[in-house]
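Data block below; observations after.
The other protein chains are all here in position, but one chain of the complex has been omitted.
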Amino acid sequence: MENTIGRVNFGVVGVGGIAEIAHLPAIHKSEKAQLTAVCDIDKKRADATAKKWGAQATYYSMEEMVQNKEIDAIIVATPNVYHKENVILAANAKKNILCEKPLATNLKDAEEMISVCKTNNVLLQVGFSERFWNQTEIAKTLIEQGVIGEVYGFKATLNEKWGLFPAATDYRYDLSLSGGACIIDLAIHRIDLARYLVGEIERVCADITHVSIPYNVDDNVWILCSFRNGGSGCISANRFSPGVSNPIEMYGTEGNLFINLESFNPFHSVPIAIYTEKDPSLLPEILNLYFYPQNYWDQLGKNWISIVPPRENNFLKQLNAFIDAVLESTTPKVTGEDGLKVLEVVMAAYKSVNEKGWVNLPLREKVVEIPRY
Amino acid sequence: MENTIGRVNFGVVGVGGIAEIAHLPAIHKSEKAQLTAVCDIDKKRADATAKKWGAQATYYSMEEMVQNKEIDAIIVATPNVYHKENVILAANAKKNILCEKPLATNLKDAEEMISVCKTNNVLLQVGFSERFWNQTEIAKTLIEQGVIGEVYGFKATLNEKWGLFPAATDYRYDLSLSGGACIIDLAIHRIDLARYLVGEIERVCADITHVSIPYNVDDNVWILCSFRNGGSGCISANRFSPGVSNPIEMYGTEGNLFINLESFNPFHSVPIAIYTEKDPSLLPEILNLYFYPQNYWDQLGKNWISIVPPRENNFLKQLNAFIDAVLESTTPKVTGEDGLKVLEVVMAAYKSVNEKGWVNLPLREKVVEIPRY
Amino acid sequence: MENTIGRVNFGVVGVGGIAEIAHLPAIHKSEKAQLTAVCDIDKKRADATAKKWGAQATYYSMEEMVQNKEIDAIIVATPNVYHKENVILAANAKKNILCEKPLATNLKDAEEMISVCKTNNVLLQVGFSERFWNQTEIAKTLIEQGVIGEVYGFKATLNEKWGLFPAATDYRYDLSLSGGACIIDLAIHRIDLARYLVGEIERVCADITHVSIPYNVDDNVWILCSFRNGGSGCISANRFSPGVSNPIEMYGTEGNLFINLESFNPFHSVPIAIYTEKDPSLLPEILNLYFYPQNYWDQLGKNWISIVPPRENNFLKQLNAFIDAVLESTTPKVTGEDGLKVLEVVMAAYKSVNEKGWVNLPLREKVVEIPRY
Partner (left out) sequence: MENTIGRVNFGVVGVGGIAEIAHLPAIHKSEKAQLTAVCDIDKKRADATAKKWGAQATYYSMEEMVQNKEIDAIIVATPNVYHKENVILAANAKKNILCEKPLATNLKDAEEMISVCKTNNVLLQVGFSERFWNQTEIAKTLIEQGVIGEVYGFKATLNEKWGLFPAATDYRYDLSLSGGACIIDLAIHRIDLARYLVGEIERVCADITHVSIPYNVDDNVWILCSFRNGGSGCISANRFSPGVSNPIEMYGTEGNLFINLESFNPFHSVPIAIYTEKDPSLLPEILNLYFYPQNYWDQLGKNWISIVPPRENNFLKQLNAFIDAVLESTTPKVTGEDGLKVLEVVMAAYKSVNEKGWVNLPLREKVVEIPRY
């Protein structure tokens, strides 16, 4: 890109909850980011946000914002159904794009968005922010180094009671805007991590229901998965149980690896716990770094270890990774294709509910009907 | 029963691993139990066991042992496929029976065993020993008292690497003797707890495979369940990952309840953790008993609590519950029907694997083919 | 005593903070206690308290209350300097007495109080409520059974920032009423536990200062102790640091025993932790009861164990122990002599500050000047 001063100028479209809690603070904290403009169809909110975060310009339509030549990149944080048009407008205006998850609400749109970005040679990163927790990154490294052997079991949950998150509107429970409730907002993060940490999913069987919350949408999601490597797993998420529960458990032939990301409780009380049967001399240094033995001279080995990495802001790390990819013209850590693949699993889960059984991936359908409850 | 001294005389058939690790020590410790006889077709092992534990008589055939009139009750701890004939012999000899899990290897056998016990008016308890952990009992009470509201989510795992348990033989991996490997040995405990803690299972979809261990049997079990109350869950078990992992997580509309039963690690480090949104004044006293606040005067309420009950021997508690039921002629805590219902879920899981999809309960088939790997 | 219905009728004199937080709730909860009367010179408070807790009678003078023949026992919870006259009035009226700590503000008074109680043949218990925590009782048992060998090291702290406790008045910081601030209110509990758990103290050297709080009294207490058994220790307490810190550490020749009583934090996070080098087969059953091993079959031995006993109300246990001693005419768990001995250590600490050095016990002086800051 032509920005020679090593800084990326951002426009943010959709200044609701996630922009306010994640993206705008990240731009504010990053030394490599500048907030050039914000855009929202709600003028009052757009103005207030621009003032609060010091945006140079305020827009009420995306068409106008993309004409601002100062803007290098756009963060798309609008309701899901608008991601498509926002991304296409941005791409055609040669803006790099960090698009919130889900990439789109159906596979056809997602493919088109990816294609338009390619044509315009702009970078497209999808907002799977949980990959940027230090816990996730350490887990990825440990698995790649074989510390727990081949991973044949994966259990992951993300529960967050419906009223907990401070959302400005409840569009998340309007399926025509969101394309899905609990599955597309919460479970989708765990689907991404399943692919990232274990590998591609080959088939799913889903049990998705509405059991309790005051919106007539999915609030209890259970997805049984078979992985390409021969392993199995279950991804679950709900909107009805109090507190946030978010454990991820990985079972391998030579060890276990458990991580907890954003919320803690006495049961899931450590960020990372590892057990490995590997020879200690072959283990990566990070295990020694966090091995607090009972006695100073005890050696690491065939014992549980907890790792408590610094709790660095995952949204800031996500933004900086995007900026680095923009500045260095490299592939982003989470690509449009990742966004598409994850969405395909969501759609396969929908189909599984509609047809009551296993659904193989890849899907042939580009559009799957959202189950109704 | 006619035993007037308030003590039950036991015969134990099958003196392998579980008898040695669980039943014989329990009889030894219980003030209400006496070891009258042991029986095993392996004469050497029968003799050694009788000597070690002080049995008055030693038998090499069940037909002979059941003729011993001193014996009030028989513990059946033979390989699964022999449970049927052992139970029927015992019942016809008017002995009360504590039969190890699984009750049988198919539903037809299980029904016949229950019927013969009824006809002979003898008590039949199935060895779901995990119900007798204090953690399980406390969880049951808390759920019944509504502390976490309606339970719509259930996750339970029991992993134990194949070589960990000190078994005398490897019959557990001979499907013709065991009727199933990981599912019928480990997952079955979690199926029982699912029914006990949440309620009846209405349908299952199972992913059961062999991925790693040196026996050509199921070593990776994942069962997606829908419950009659509208909730969902996933039960998993494996024989390939090191260490024992055994967390159980329950998600309700007004709280969360997590228990860990027999093994601990830094991630699953407490026996019970509870979060409830209920008004503190309505909560059961046990929560106050184990609420160690940061400051003396802090009040319980909308906060996580850990409970660390005494780790009483669950096998001793199981035996004493059986003895009490025998002495007081009451229904045992785990009935033959419980054993049958749990076995039905196992068979439904087999059918789900064979037919690749959801299977509704109750099953029509009495015999389901064991999947081969 | 003549009360034949197995219940003790109480009068409570001094209805300030500790009566309200500890004694009145304990009487309310105990099945063996009845609140007959309350007494306070503050009429408004006396009336309000009587109404709140359902006392049958209200008095504004102790002389009147002791004439009530229904009253079997009196709890003395007035400012320290009044303990003497309250106890003597009660004893002469043949009432049994549970007197808050400190027993008195000088040794002469304490001796006289004990003597009058003896003459009148009434029972005198001093309110060292911390002996009644389950943690303390378990520690006492473990030490008596030799689990940690001979205890030669004792470290104990009780810090509670001056504004934390919800006191109705600040008499605790008026030395003419209290006879001492931090030392006589907080450190005194630890002196009692030192004697209870390790044995008699033979000499002390104290460093007691005022460093920070807005009352010109001792707020930083450090007492170095030599014990009769040859061991050493340090008791400390302060009124300036935030939160409550209350760890007690005992170091023995064959083990370590750490307890935390009323407040918890991530550093002092468990109620009891024990390490012992004893042969596991010789250890008391309670260690096995709370041994949650990594794997089910792991054996106890030369390993740390945490014990989390039920957090039963120590004030209720204190009251019930007093009632049992009254009803069964036995020696109370904490005698007047205990109160005297602990007070003697406080006075020795004062003398140590005044004279800048070690002070041997027993003291010859009956009255020691309170150091001023």
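Remarks
As written, the chain order gives the labels A, B and C, with residue 1 at the start of each chain.
Just so we're on the same page, contacts are C-beta pairs under 8 Å (C-beta built on N, C-alpha and C of every residue); 3 or more make two chains touch, one makes a residue touch a chain.
Quick caveat: nothing in here was measured; it's all calculated off a predicted structure.
Touched by the hidden chain within the whole complex are the displayed chains A, C.
From the set C:Phe165, C:Tyr215 or C:Trp358, the residue in touch with the chain omitted from the display is C:Trp358, counting the whole complex. Touching the missing chain, out of A:Asn68, A:Asn96, A:Thr157 or A:Asn265, is residue A:Asn265. Screening C:Asn220, C:Asn313 or C:Thr335 for touch with the missing chain picks out C:Asn220.
Of the listed residues A:Lys69, A:Lys108, A:Arg228 or A:Arg311, the one in contact with the hidden chain in the full complex is A:Arg311.
Taking the whole complex into account, chain A touches the unshown chain at residues 21, 164, 166, 243-244, 262-265, 271, 288-297, 306, 308, 310-312. If you put the missing chain back, the residues of chain C touching it would be 150, 152-153, 155, 157, 159, 205, 207, 209, 211-212, 220, 222, 224, 226, 230-234, 236, 238, 240-243, 245, 247, 249, 251-256, 258, 260, 265-270, 273, 275-277, 304-306, 356-358.
Keep this in mind: only the chains that are shown with their structure count from here on.
Rounded to whole angstrom units, the spacing between the C-alpha centres of chain A and chain B is 39.
Rounded to a whole number, the gap between the C-alpha centres of chain B and chain C is 47 angstrom.
Counting partners per residue, chain C has 294 as the residues that reach two or more other chains.
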